[in-house]
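For this view, one protein chain was removed and the others were kept in their places.
Just so it is clear, A, B and C label the chains in written order, and each chain counts residues from 1 on its own.
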């Protein structure tokens, strides 16, 4: 089933499990997929920035896609196909769709500057991957150095029918969500799905501005699912209470350089993966950092039972 | 009194108050200074990144310095003298010290890349401002694009005796604090004061890693003062409880593009300044954004009386 | 007399003469002004990127402007007013116009990305300096990291009546000149003056694409004057022959890090300034580099008499 603009809920950015020797840990791939689905996620993007995608070669990337798609069943899988050139992008995109992915995600290369360059890039990308592949535009200026105004995003949506989703991680970005939704309201842009990344740091208000959900890999996707549900059902105070309880850890995990190590450490503690290993090159958490995370988890456990050592999702 | 390495506590990055026509609001300058001091701050940097420094001409900058120094009495004032060239830096630095500033703060220009370039820049800056002016190195890679390793900072500290303080806002930066403190412990670097910026987003753990305090302009400096005090006295749980209560607003205020508007809005609500105006060019808070801040303040008021409309610092 | 869109010929980017102790060498300022005028230049921009502008404080900048304007007589002077904030830009622009400058030049700050950001910046700059000051847009992506498409330039020209000139130094930029001239031809943009920088490296073809002349500081402005004249009068082969003879030195002078040292060294040799000193911080030419320049000058002297030690402009 292909991705379309009605997608909503939590699309959790999956990590790529490795064993301590740096091989893909296939047992953990299944375990992790089950874990995420038990958390209530609506979809799973793999091979994203924090999925260690560039450390996998083409065959490994495709094998991982195949395994996750097979295990996830009806849950749609989105594959990150950002690449330094269109040949590699095309190869991975076609391969991923062939094995059952629901769509792909494309980030802009950091040398793009002018509005026209950005729009031209997405046109060329679609020429490369084919005009029958649903894709997500990843808008993450802090990391990619590319600034897409709401008008540019509208232009991309207009020009490219298979652009169905925005991964929104502009910062600050609340007004951008409002601007895009106003384009839909005034009829100048067809509806798209807006899922928010940025580590989830602003999810509370992003939902209230009109986002359809979250696309981030915070180690408690079940919390994100609850916040999205509470927010959509109008239980504002409850949504913020739950979100705020997690915010100290959300923030800690969002640190650019060590965030993935934090995330894998917590996912391992929660039983989602067997090891918190990253494939080289990878930074390790210092003992001090581990102790800080443990401390945050203990504090969290007082208000959210999911953070207690004995509690598991399933 | 000149700044030295023993500085600790909260050095609050002062805003520059303007009236709605864009003139410096001198009445509010005094009011704000009183407010910050009543909050318990240990010092006040002015004309920083969020002090709208580039919007003031040289005379205005010096007049502001003179007024704040006079009003602040014994509280040390640090003046941001980052400039596109050493002539302007020298003029402002000498002028500021002449009217009683305690020291100056210097950020690196964004074209610096190699270790040697960074060290050479600070040497040249000291040649320009004179080797009798205490200065703060501002280490803020996210904004300035300049990466200073702990070794580079040590080299600057070794080479330049009047480098007495680091404004630490690397991100992630907890390990950097630990590394610098270990240099002091092994005798390879003389002690410096480390105050943390970054909007305060990691102050809870930065204190535990060895920071001397905060240098940021969050609109509740009194909270920062309490967190620093609690942390130094070992009341860890209390420090985190207080910090976590403010974290949703700390995070909201830290948004790069609108953070200053948020800060001024709250400072005005708290009575610290008469207007939340910025000098042009300035973005305005949307009604939705104001409502979000109001909501965060209401939630905060439940746990911290300082956020209630009736409560004032003095 | 104010600058307007009819400006043509060579506008030579003036160096700022210093004596070996780093003071502005006022005697050389007059000498240099006379030299440039004797070379046949049509105008002189001062305080540009290679005019060491950031090393001068506000008073020095204004004093230099006053002196050059007085000495230059009818030759129009353009003042670079690029600054980190609008207060400093306004102060210098108003001051420069008050003492008789013909216009100002404004480069975009390097954080600008989207088309709208660039256009908004120039609108704000005009609000700051006043809507009665003729200004030059400096389009130099290689140095400023800001990409202005022809459409963006057209939008700026449309919105701001006192935008009268483009300093064109995009690279590659020949098609951009053609595009802008086609906008004029189809009536969608009013005429502007296009003068080309980039060290003059492409002046031969830039003239043939429709440029009005050069705006660069190559140490033989008299050669540039001749090339512009030959090109405009249709003497193509002669224009290229002369240009090609100088190209080895043009190229050598264009090296980003040492180009200004090369330029001042040659200007001193030609008698235009008394010293080749730069104000600190400044790199020095190595003996090897000096020997290379001397060699290039000897080779040049065989085909262009101006490069012989005895030949002088006047």
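To be clear about the criterion, a residue touches a chain if its C-beta (ideal position, glycine included) is under 8 Å from a C-beta of that chain, and two chains touch if they have at least 3 such contacts.
Worth saying up front: this structure is predicted, and the values here are computed from it rather than measured.
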{"item": "Residue among A:83, A:249 or A:293 touching the omitted chain", "value": "A:83"}
{"item": "Candidate in contact with the missing chain, chosen from A:4, A:19, A:60 or A:235", "value": "A:60"}
{"item": "Chain not shown: contacting residue from C:22, C:130 or C:248", "value": "C:248"}
{"item": "Contact set of subunit C toward the excluded chain (per top definition)", "value": "142, 171-172, 174-175, 178, 201-202, 204-205, 208-209, 240, 244, 247-248, 251-252, 255-259, 286, 288-289, 292, 299"}
{"item": "Residues from subunit B at the interface with the omitted partner, ascending", "value": "113-117, 141, 145-149, 151-152"}
{"item": "Positions on subunit A where the hidden chain makes contact", "value": "53-58, 60, 83-88, 90-91, 110, 120, 124, 127-128, 280-281"}
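To be clear about the criterion, only the chains that are shown with their structure count from here on.
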{"item": "Same or different residue numbers at the subunit A/subunit B copy interface, by half rule", "value": "same"}
{"item": "Subunit A and subunit C: spacing of chain centres that average the CA atoms, whole Å", "value": "48"}
{"item": "Separation of mean Cα positions, subunit C and subunit B [Å, integer]", "value": "39"}
{"item": "Distance from the mean Cα position of subunit B to that of subunit A, given in whole angstrom", "value": "33"}
{"item": "Residue numbers of subunit A (touch at least two other chains)", "value": "none"}
